[in-house]
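Just one protein chain is left out here, and the rest sit where they should.
So, subunit A:
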Amino acid sequence: MIGTENGQVAQCKQVCAPVSMHARATAGGHTAEMLRATAALDKSCYRPRIYVYAATDNFSANKAKEAEKLSPSCGEAPDFCLRSVPRSREVGQSYVTSVLTTLRAIAFAFVVVWQERPDVLLANGPGTCIPLCFAVLVFRQLRLMSCSLIYIESIARVCRLSLSGKILYHLQMADSLLVQWPELQKHYPRTNYAGRVY
């Protein structure tokens, strides 16, 4: 699996606009939203596509595989892969123990981002995506990679940003913070609205 991934990363450097992405999700809803967004992208421009999922979330991993099967890429070899990282927190976990599990998730996120060196990180969902975002920002700050960071706020958010959305908004870290309702964009002027996934 690792070998295959490395092969695909090498291939990605040959295309003119190589972009790998991280579809993050902890619950079914966020995965489905991310896959709606990635399905709308031109696959010939965005390859390889790297779907990062929470380690215990086989549901999301399978959904990503299914989505790729539905619209196969033109090339002969598959130009996507799946990678897992530990969760920052499980649904319902206390905020105190979340600190420890988040530190572990951050370490793994740095490894994944360094190995894949994506051109864009597409993130959505709860706290789980934040470690990947931090890894990208640190590597960017150190000028070790130039990776765009785009966060897509959940369609369920109409009046307030989620916690992940707020962190990225207030730290002004993302290249774009997309919201899916014009009402929400008005509350947070530095966000962008470009339609909905549903």
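By definition in this document, a residue touches a chain if its C-beta (ideal position, glycine included) is under 8 Å from a C-beta of that chain, and two chains touch if they have at least 3 such contacts; residues count from 1.
Criterion: contacts and distances are computed from a predicted model.
Asks: So one subunit is absent here. Using its UniProt record, which name fits best from "DNA methyltransferase 1-associated protein 1", "Glycosyl transferase", "Trm112p-domain-containing protein" or "SKP1-like protein"?
Replies: The correct option from "DNA methyltransferase 1-associated protein 1", "Glycosyl transferase", "Trm112p-domain-containing protein" or "SKP1-like protein" is "Glycosyl transferase", the UniProt name of the unshown chain.
Asks: Among A:Glu33, A:Asp79 or A:Glu116, which residue is in contact with the omitted chain in the full complex?
Replies: Checking each option in A:Glu33, A:Asp79 or A:Glu116, the one touching the absent chain turns out to be A:Glu33.
Asks: Which listed residue, A:Ala64, A:Cys81, A:Ala105 or A:Leu122, touches the chain dropped from view?
Replies: Checking the options A:Ala64, A:Cys81, A:Ala105 or A:Leu122, the one contacting the hidden chain is A:Leu122.
Asks: Tell me, which residues in subunit A touch the chain that this view leaves out?
Replies: Residues 17, 19, 28-29, 32-33, 36-37, 39-42, 45-46, 59, 91, 119-120, 122, 148, 150, 152, 154-160, 162, 175-176, 178, 180-181, 183, 192, 194-198 of subunit A touch the chain that is not shown.
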